[in-house]
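For this view, one protein chain was removed and the others were kept in their places.
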């Protein structure tokens, strides 16, 4: 498949944004600027990027606890994301959600999610909306390998299949659910094989090769838009960090880590762009600098935003009722 | 596979007991002697029987809302069952459970269950017990076709497989979940294929042929006892009645019904026994009379038992606490 | 004026909203041609077709989850759980998703959806098909909870529930489906507005669902013995019409709360706690609660009717306590 240069550059920019955003988030968490739990997408950039490069703003995605990458790949705002991680008023959720609950209705981002497996079901609903309203939209559902053992995976794929919903189920098989390696949490090798149980086509691809992901997603999305129903794509990838910041990842064998660092998607796409003259080395440096600037800007934006007013805590629960606050 | 004559007669007796017990239950429900919901096993007798003929009293089974057949096949007492359906004190559950909640710990019957899919999980626990205690027991988990769309099915098979638990998952595919035909509730033909998702062998058999069921179960049970883990057996069968008594089953096409009545397991085993000289026609009549006597006895037993004392309502919740009653 | 059953009124409410708004659809197990386990959706499949009255597999998680996802993206689903007892299977989608999405996302997504939840005992359906679990739902910020007791309220509350831009839990009592009543108003009953089902001066009985009828029967009996009982039906559990409760308590100074749920940890306790926190000075006597005994619901008919409360229990409690 021939991918156009502007698409490649665009994908590179997104991957690089994810890489740098996450690297900063890692440092800011370590410094204490970001509270709560942070699950980084480092190492998995090619997955969200390769998939989302095929989507429009009006297409939907559902995400997970490890959501930063999906949101950036889908075109979410770095500023509002970073401000949300800081718990600031200008954040995506006015500071109420934090890292695990970022959403952007204007970009079809139906939310990161703290409940493993919840996104599977929400995706079914979004897929139904698109089909019901004949809007031509698709919904991409991102989820981890370990989440495929949750009952929601099963129920969602079954329903999506019988209703032929326009959904692409994208499994990010990073080999682990926290400390549980895939070899211990399920007795199969390829999660793509689970499609058989629902008569849903399943494909496994190298999730660190953004072109392989792009191509598989392209086909599945076309199939979905065409009314042929869902596809299950398994992207084999690896998380560079521990499960969340604070987890040293002692359960990840050293050789395994080394093996996967060889397959790091960022150097790969950079090498590809240079080798194939998509950009010159100078242009590449410029792109990098552009991204660094965006990230710096996001941090500045987040720093400058105030914390939310206490009164806001009792708003936004209902569309019409504001709850009682307390006198302190 | 050569099945011994005494085993065949034993299986016939169980099938016939189920057939007659259910026929009586149907009439007693229509007359108003049995309150609540009653889901009959008529037409599916060969499944429970063919499987349970391979089990000892100490082996476990989990059952469903359609449990009478499983309980009879596993050697449960007709008297205590019938009394329970009547809501009487001498019933299996002292009248507290009713049709959907019959259990018998002395026979390894871990309970009928009103929650579709709940038995899958309980079976995992029982299988773990057997493995943990190295007791050589197996657990058979009975469930319907439609229950295989419940998340519990997925979670249970996955866990049973990775832990190699001594469980046999027996799907009674009677083509419907209430009014939803299998063709509408899942996009696959053979539920046995779902085993692929867990690396669990799946086999589909004629569930109205008690010998086919017996044989498949025999192999799966040996495999389980042998430490090789679970098997999924799909038994294709048909329920003669509506989903519960009161449902006329208008959604079942007439030709389909006729097709399946041709495959009724009771005449089939009777013909087999005569053709193969397992019994003479006179002996067969005697066996039938024996069963009719047992059923009459069960009804008598149920009728004669008193209703439970009101005070019993607040007992048996906890092993140690009796709740407060009320003055009336 | 029209006479309808409670079940018909629920259906009529759904039908009206479906006619009005093409984005309203129904999903659940056997809700299509079969008409639902209790027949409440009967006829809607023929009228609106398979896209708008959708049979689902037995997968309560994805039933509610699909409602959530489709509601967040522009539809207005009405999901039916066959029994409220199956909430336990699909609870996450309600509690951690539907109820919290709006808040977690900073108020930027609405989740307008209705979940129909047939509850209650009295039909020998035993422990797993007879529960009254509405209290759980009231404990979840982000959900609204209604519980109609009459055909009129069933219709009016359904209209409001579907119009509401938030997840509304529509609790039904299965033993009321055949109850007939007059339906005079074909208009929405605002959520949060309770109703005095009987006026009285001596004592306020706050009752929900089927217990409203038990309370009314008890009030008749008690009237003969000189107690003038007021029966207050909150109709909406959240938002709760505290003003109406206050007015009544300030008049009668005595309160009995009658709900069918397991007494321990029930919503009756919440109502009692609100009254003793906010209206203590109006009280002349202990707040008495009548509920089901703290047991699972037994199967055997006499045990079941012993465990669930009735008019006699109310009469008895009134005579004992007030």
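Note that the chains take the letters A, B and C in the order they are written out, and that residue 1 is the start of every chain.
The rule is simple: a contact is a pair of C-beta atoms (placed from the backbone, for glycine too) under 8 Å apart; a residue touches a chain by one contact, two chains touch by 3 or more.
Small disclaimer: the values here were computed from a predicted structure and weren't measured.
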{"item": "Contact partner of the left-out chain, one of C:5, C:208 or C:262", "value": "C:262"}
{"item": "Given C:14, C:40, C:89 or C:229, the one touching the chain that is not displayed", "value": "C:89"}
{"item": "Residue, one of A:105, A:180, A:274 or A:292, that touches the chain absent here", "value": "A:180"}
{"item": "Listed residues B:15, B:93 or B:235, member touching the removed chain", "value": "B:93"}
{"item": "Residues belonging to subunit B that touch the chain removed from view", "value": "60, 62, 91-97, 101, 103-105, 110-111, 113-115, 118, 120-130, 132-133, 151-152, 155-156, 158-159, 162, 315-321, 323"}
{"item": "Missing-partner contacts on subunit C, residue numbers", "value": "85-89, 91-92, 94-96, 99-100, 103-104, 126-128, 133, 135-136, 138-142, 238, 261-262, 264-270, 272-278, 280-281, 283, 285-289, 294-296, 298"}
{"item": "Those residues of subunit A which, in the complete complex, touch the missing chain", "value": "35-37, 84, 87-88, 93, 95-98, 100-101, 113-117, 146-147, 149-151, 177-180, 184-186, 251, 307-308, 310, 312-314, 317, 323-328"}
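Rule of thumb we're sticking to: only the chains that are shown with their structure count from here on.
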{"item": "Chain located farthest away, centre of subunit C as origin (C-alpha)", "value": "A"}
{"item": "Intercentroid distance (Cα basis), subunit C paired with subunit A, Å", "value": "39"}
{"item": "Computed distance of Cα centres, subunit B from subunit A, in Å", "value": "45"}
{"item": "Whole-Å gap between the CA centroids of subunit B and subunit C", "value": "36"}
{"item": "Per-residue multi-chain contacts in subunit C, two or more chains", "value": "57, 59, 61"}
{"item": "For subunit A, residues contacting two or more additional chains", "value": "151-152, 155, 158-159, 162"}
